[in-house]
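Only one protein chain is missing; all other protein chains are in place.
As written, the chain order gives the labels A and B, with residue 1 at the start of each chain.
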Amino acid sequence: MATLSTELNYLQAKKGLFSWIFSVDHKRIALLYLYSLITFFLVGVTLGILMRLELLNPGKDLVEAKTYNQIFTLHGVIMIFLFIIPSIPAVFGNFFLPIMLGTDDVSFPRLNLLSWWIYIIGAIMALSTLIFGDGPADTGWTFYAPYSVKTGTNVTMSVLAAFVLGFSSILTGLNFIVTIHRLRTPGMTFLKMPLFAWALYATSWIQLLATPIIGITLMMIVAERFFGVGLFDPSIGGDPILYQHLFWIYSHPAVYIMALPAFGIISELLPTFARRTIFGYKAIAFSSLAIAFVGYFIWGHHMFTSGMSGTGRFIFSILTFLVAIPTAIKVFNWVATLYKGSIHVHTPLLYALAFIFQFMIGGFTGLLLGALATDIHLHDTYFVVGHFHYVMFGGTGFAFFGALHYWFPKIWGKMYNAKVANTAFTLLFIGFNTLYFPMLIAGLMGMPRRYYDYLPEFHLPNMISTFGSWILAVGLILMLGNLIYAYFKSKDKPGRNPWGGITLEWQTQSPPPVQNFDRMPELPKNGPYDFEHKPTIKE
Amino acid sequence: MEHASGFVLPNSGHNRDAEASKMGMWLFLFTELLLFGGLFIVYMVYRMINHEAFLLSSFELDVTMGTINTVVLLVSSMTIAMSITAIQKGNIKLSVNLLYATLAAAIIFMVIKYFEWSSKIHHGLFPGMDYYESLPKGEGLFFYLYFFMTGLHALHIIIGAVIIGVVIYRTKKGLVTSEKYTLTENAGLYWHLVDLIWIYLFPLFYLIH
Partner (left out) sequence: MENKNLHKTENHKEHHISSYKDHFSTLLALLLLTVVTVVVSVFGADLRSLSVATALLIATVKVVVVAYYFMHLKYDMKLYTWLVVLVAVLFVAFTALTSIEYFNR
């Protein structure tokens, strides 16, 4: 290993397909994840656009009711298990966590590769339902019993896929926790870690401690489909709501697996582009842990109308409101970071600002759903669909794109066309809000989710929404096209530090050498965002 | 790892780090605990709903066999813990022999489990069998959970036995030494976990009448 020259960066060091798919270099594994994630994301987007097309007009246009059910299930399974849960940790966490900590790899490099392989196996299993068996599951991504036990579609394979993907997620989380504990560079205490690392730390704990519960729950569904005893069947003494409990014990914390890394990204982008230290470093760091912890105890708010006890609903509702506090602390700190900053407007910052705007809409609509009285009206309407797309896509999705634009020059050592990137951002922002805001309105009017048809009175919001999906699609194509073009054709070499950031990844070459650093990284004096004592970075 | 430009990163992911391996093992054990945790929640809720039926069914299980298995697992936990002591003191032969003893305990456990299960299946108590189907509300759930949970536990015993086999093989090849015994330690941690889960399974199924 010692013979590797630092002259070659990680992209050039070895050639050939096998040097990629069996690489134990965290940077290459991150790119493996990136390429596979984007592929599945595009499949998911296509399914989403299909759904919007079906809903353009009332009545049956494109697909049968059952096909529509299968489409939204597959859309959910792909977007949640294949895209958004692994997204930021597996791509940017893998690539930048070791660099930000000032080390050369994660603690278990081979385990890291194994997680990617398990992820690919899970993905193939999930997509194989399209071809084999009796078609993809039509249960919704929640696989609620008893329908998931009784339906003739290929639920078993979808469920097994989710189980396998859970393993991949657990291994990534395990690797990151050990890396953060063991591999921080000397001098970097926990409270001098970048906030992205803090966010990943909190996320990893959720991945590690919540995922096993869904693993075993899904195994029970599989066993049910084989033995057919009716584990969740009241006629033999079971309880279907218990399935929902177990499912959400994982799946609510999973919402924070999706959201917390995005918070970490925003906490990196804002100080860099405001050229000042983050406001309330400790508050942001600890609120991540607080969200992770409280997030475990609020799963019941997905089941307010399922027939839970009144006491249960009351407790879960109160706890749900509690989790809004650390989230609000973060938003406050982000906005305060911008105050009196020297703001440099570049594409990544635009994504960060859009994140704050959209995430707040997502958060506030979430409070309406967490309140017992309003939830009775809003449960299972398009309001819920609008709400979680605002959080997941408007939040995490935009943070993912922001991170992609922020670290693109570091990852590939090339710069994209900023004007095109800004145009694409504008289209995405307009398209996103045109697509999802009408859903909130339709939901308030009472339009139920998961139907391929609707009453004529919901026509207008649905039409606007479908129109928005086209703008969004154009924006996505433009954004990806711009980045792909830059990857192949760009002559613009950004150097080590195009944005003026001061976390450790900006001190090394772009793209980084195989061992991440070509000289000893230097820590700022007072924490990772100390712009007053920033290390001088020479080319 | 050394760099061409002549400096060394102090903390490298490619260095051997026994503490990191142990930490990784502990984190993995947490996921195992919560995997069974999910099942314990199911057990708890169904026991709450079907209180009488669970009491009645638990009399069907053989306390003697359960107790013997508990003792077997506890002894095996001690032997593998002693095996770590032995390797730390550099006594490779003793360490290997204690690992063999642990392996033997695993096999005894599985044999007893086999007899237990076959007598239940003989009575038609396995899900899907005629007698099982005729059981009153709640009792079927007890046996369903009994087979699911002890079955999953038995699977862990088998995995643990395989891991111990690997440790024996590598110790004999000289790859585990008094300086480098993380493998034995981690196998020990895993084996203790299997024991821990049984410590709860045993009273919940066999003893709580």
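Keep in mind that, in the parts below, a contact is a pair of C-beta atoms (placed from the backbone, for glycine too) under 8 Å apart; a residue touches a chain by one contact, two chains touch by 3 or more.
Only a predicted model underlies this, so the values are computations on that prediction, with no experimental measurement involved.
Checked against the full complex, the candidates A:Leu37, A:Val91, A:Met157 or A:Leu209 give a single residue touching the omitted chain, namely A:Leu209.
Contact with the chain that does not appear here is found for just one residue of A:Phe297, A:Phe332, A:Phe357 or A:Phe467, A:Phe297.
Contacts to the hidden chain, counted on subunit B, fall at residues 10, 19, 22-23, 26, 30, 33-34, 37, 40-41, 44-45, 48-49, 55, 63, 67, 70-71, 74-75, 77-78, 81-82, 84-85, 88-89, 188-189, 192, 195-196, 199-200, 202-204, 206-209. Touching the omitted chain from subunit A are residues 181-182, 184, 186-187, 189, 209, 213, 245, 249, 296-297, 300, 308-312, 315-316.
Definition applied: only the chains that are shown with their structure count from here on.
Computed centre separation for the pair subunit A/subunit B is 34 angstrom, with centres defined by C-alpha atoms. Residues 1-5, 7, 9-14, 17, 19-20, 23-24, 27-28, 30-39, 41-42, 45-46, 49-50, 53, 127-128, 137-138, 140-141, 144, 148 of subunit B touch subunit A in their complex. Considering their complex, residues 1-2, 4-7, 26, 98, 101-109, 111, 170, 174-175, 177-179, 181-186, 208-213, 215-217, 220, 223, 227-229, 231, 235-239, 242, 245-246, 249, 515-520 of subunit A touch subunit B.
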